[in-house]
Structures are given as C-alpha cells and as structure tokens.
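Every protein chain except one is present and positioned as in the full complex.
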Amino acid sequence: MTKPAGMLTWKDLEIGSVVTEPGNASQYQTGGWRSERPIFDSSKCIKCGICYIFCPEGCIGQDAEGYFQADLFYCKGCGICARECWAKAITIVPEEE
Amino acid sequence: MEKYAVFVPKLVTERENFAPGHRACIGCGEALAVRLACKALGQNVIIANATGCMEIISSPLPYTSWRVPWIHTLFENTAAVASGIESGLKILMKKGRIAQQEIKVIAMAGDGGTSDIGLQALSGALERGHNFLYICFDNEAYMNTGIQRSSATPYGASTTTSPAGKVSIGQVTWKKDMPAIAAAHDIPYVATACPSYPFDLMAKVAKGAATPGPAYIHILSVCPTGWRCAPGLTVRIGRLAVETGIFPLYEVDNGTYRLNFDFLKLRPVTDYMKLQGRFRHLSPDIVGKIQTTVIEKYHRLKAKAITTSEVVKWAG
Partner (left out) sequence: MAKRVGIEVSLAVAEAAKLANVDVVSAYPITPQTHIVEHLAELVANGELDAQYIPVESEHSAMSACLGASAAGARTFTATAGQGLELMHEVLYVASSMRLPVIMAVANRALSAPLSVWGDHSDVMAVRDTGWIQLFVENGQEAVDNVLCAFRIGEDPRVLLPVMIHLDGFHLSHMIEPVVFPEQSQVDKFIPPYQYPMPLHPDRPVTMGAFAPPIIYSETKKAQQVNLEAAKEVILQCWDEFGKTFHRYYSPVECYRSEDAKVLLLTMGSFSETAATAIDKLRTEGKSVGLVKLRLWRPFPFEEIRQAVKNASVLIVLDRALSFGGPGGPVCSEVRSALYGEDRKPKVIGFVGGLGGRDITPAGFEEIVNRGIEISQKGSDKEFEIYGVRE
C-alpha cells in the first residue's frame, strides 16, 4: 500500500519525486464520489461490451459468466454505460437505495 | 478506415494502462479518450504529457494512474520534451547503450497546450520530423483551471474569460483549425477522432503510432463540467458533434484527405448545442450563423477529400 502524501517524510521521496509504482492510483476509491449507481440486469445483457468500452474509469468488466458489471470501488456513477447500453440492461438508481 | 483491426469490444485488450482511481470528473470524455488511446498504444511507449486535466487527475504525488513510462514537465513544451526523448532513445540505441527495440514517443496535451501556449513547440517538432505521435485532447477550453477560453473554444460558447453577457455572445472567434495547421507541416499522418467512435479512434491512434515520422491526432473530448451538460450524455454529445458536421472525422494521409464518416444529411447544430449549457444564451440569429458556417466548412473539407469511407445513418 502506498503511504499517503501526508505520511511521507522528505527522505521517503524518490530521486526527483519520481513515482515508481505504476498504476498505484488504483488504490484510491473513487466509488465514494457517487450519488447514483448503475444496476446491471444480466437477464437483458447481451455481452456486447459497449459499456466496458465507454466507461471513462475503465471499471466495467465481465463476471464469471461473461455478463458485464461495474466495479463499485471505482464507479463514479456517471451513467454513460446506462445511456449507451444497446440492450437497455443498465438502470441508474440513487446511491441511497 | 475501411477495415478495423479490432471491431468488437471483446477484442480490445483488457489491460488498463490508464488505471482507474484517477480523479477525473464523472463522465469525463477526455479520460475516456485517453483510456481508449492507451488501449491502442500498448506497452512500448513513453508518454510526455502537458500540464492540464489529464496530467492533474492522473498524477497526484505519490500516486499515478500510468502503467507506462510517463513524464510531465510544463504546460507548453510537450512536443519539445517528446523531441528530446525521441532523440535520446535514437542515439542511445545507436550507441548500443540500450537495446534496439520499438519504443514510440507519444505527446499528449490539451487544446490549450496545443493550439495556444504549446503551438510553437508543436510546430518545431513537426518541422524537425521527429518520430512521434502527438495527440491533442480537445475539450475546447482551459478546463483544468476552471473553464477559460482557448483558441479551440467554439464560436458563441460561454467560458469564464469569454463569458456571455449583456454585450457579449461569449467566444467571438471561430475555433482554430489545429488539424489543418498540423497538416500544413506536410507530416505523414493527421487525423481527427472522437471517443464516441471508439474503434475509429483506436485504429487511428494505432496508425499514428505506427507511422514513421510525426503524426498528429486531434480528439474531441466532451467535458460535462465545462460544457455544462449531463455526465451520462458524454458519448451521445460526441456523436452529435460528428453528425452535425461540427467535428468531422477525417484523416490526412500523406496529404490525401479522407473523410471517414459522411451523412446523407447533417443534423441541425441545435441538436448538439441544446444539450450544453455553454450555448444556452445564444440567440436564434447567432445559432443560424453557426449553422451556416458549419455547413460551409464541412463542404470545404469534403471538397478536399478524395475518398469518403462510410455514409452512415444518425445514431443519435
């Protein structure tokens, strides 16, 4: 786990403050930003993958059966997937529900 | 693109070289564009990035969203830094200090870092003929600092430094034609792309990266925050930009213009503009002026195009 900025001393920094762990931003939970979330209905999902293509976070993937699902750790609830789904298999609901 | 190398989502590599956990706004069209571009670019690249939205949201110390080598220095020098990396790699391989291999240098910058403050460096790098791909992610304003106008801001759009007001319609100049400026340098490959047409975008990025010498790709990046539109409509609005003829998708392949998508009839510009708050203040007169100009420019472009790839229906 990368130590957060507030816990780093000047000696902890790499030369030139270079970050040497590629993609360590994936430790950050952007899912906390949501006010709405997508619900994926696998009974309607045609497994085309267009939701996966259009997600700006890149957090939509396939489950064991091949149906597409958003990773709620990252999902910001923008709703692009619901808008673009050809099979209308995705609905957006308020986060509180 | 007559044929796509990849035409279904499941053939696209699953690897995310632009890792989730980045701090882009919800529904960010630019993040989507970068993500798709990275899919097409693969591992053997070095990216030089300008200061801007993508740099800030992807690299807050000590985190990074990048899984490929990446360097950010300043706002206006991306093409110059890319030139340096390209030359460095060339000589190091020539002198045998690093192994011979295909490593493509990619420059990424926003519209500000390209058509305004970064124009000089870009022009210099294109003229010198460095082997690199320059991608401009155009969200039509200086979005990272809070929506100030750039020379890529469209006529009539309201930004904080070209606000709509009692005596102003917003931006009073027309969008600078950056792809034309790039093409004027006689480089082997210039293209426009939009993430709403993801396979077209990925094919073009791959083609640009595979072109020996300088290549330039201009990608329209819908910005819900700055354009004042609903975040879920990002892909739809990008599509409308193309279908109205406002942002035609074309390539200039060694000087030959190719229009990638044509339409039997262009959509009215209002279909595109009514979804965005930055155009809300415009009078029908101004909208009419915009409509006429868009049609005129579209036909001028079409006249230059030798072949048209596809005539498609509106997806909407």
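Letters A and B mark the chains in the order given here, with residues in each chain numbered from 1 onward.
In the analysis below, contacts are C-beta pairs under 8 Å (C-beta built on N, C-alpha and C of every residue); 3 or more make two chains touch, one makes a residue touch a chain.
Worth saying up front: this structure is predicted, and the values here are computed from it rather than measured.
*Asks:* Among the options B:124, B:213 or B:268, which residue touches the chain absent from this view?
*Replies:* Touches the omitted chain: B:124.
*Asks:* Kindly state which of the options B:85, B:235, B:273 or B:290 is in contact with the chain not pictured.
*Replies:* B:85
*Asks:* Given the contact definition stated above, which residue among B:77, B:115 or B:171 touches the chain not shown here?
*Replies:* Of all options in B:77, B:115 or B:171, contact with the hidden chain holds for B:77.
*Asks:* Using the touch rule from the top, list residues of subunit B that touch the missing partner.
*Replies:* 43-46, 48-49, 55-56, 59-64, 66-74, 76-77, 79-92, 94-95, 97-98, 103, 120-121, 123-124, 127-128
*Asks:* Even though one chain is hidden, which residues of subunit A still touch it in the full complex?
*Replies:* 5-6, 8-20, 22
Quick note on the criterion: only the chains that are shown with their structure count from here on.
*Asks:* Quick check: how many Å separate the C-alpha centres of subunit A and subunit B?
*Replies:* Distance between chain centres: 23 Å.
*Asks:* Please name which positions on subunit B make contact with subunit A in the complex.
*Replies:* 8-10, 12, 14, 16-24, 26-29, 31-32, 35-36, 58-68, 195, 198, 224, 230-236
*Asks:* Across the complex, what residues on subunit A touch subunit B?
*Replies:* Spelled out, the residues of subunit A in touch with subunit B are 2-5, 8, 17, 19, 21-30, 33, 48-50, 52-59, 61, 71, 74, 76-80, 82-84, 92.
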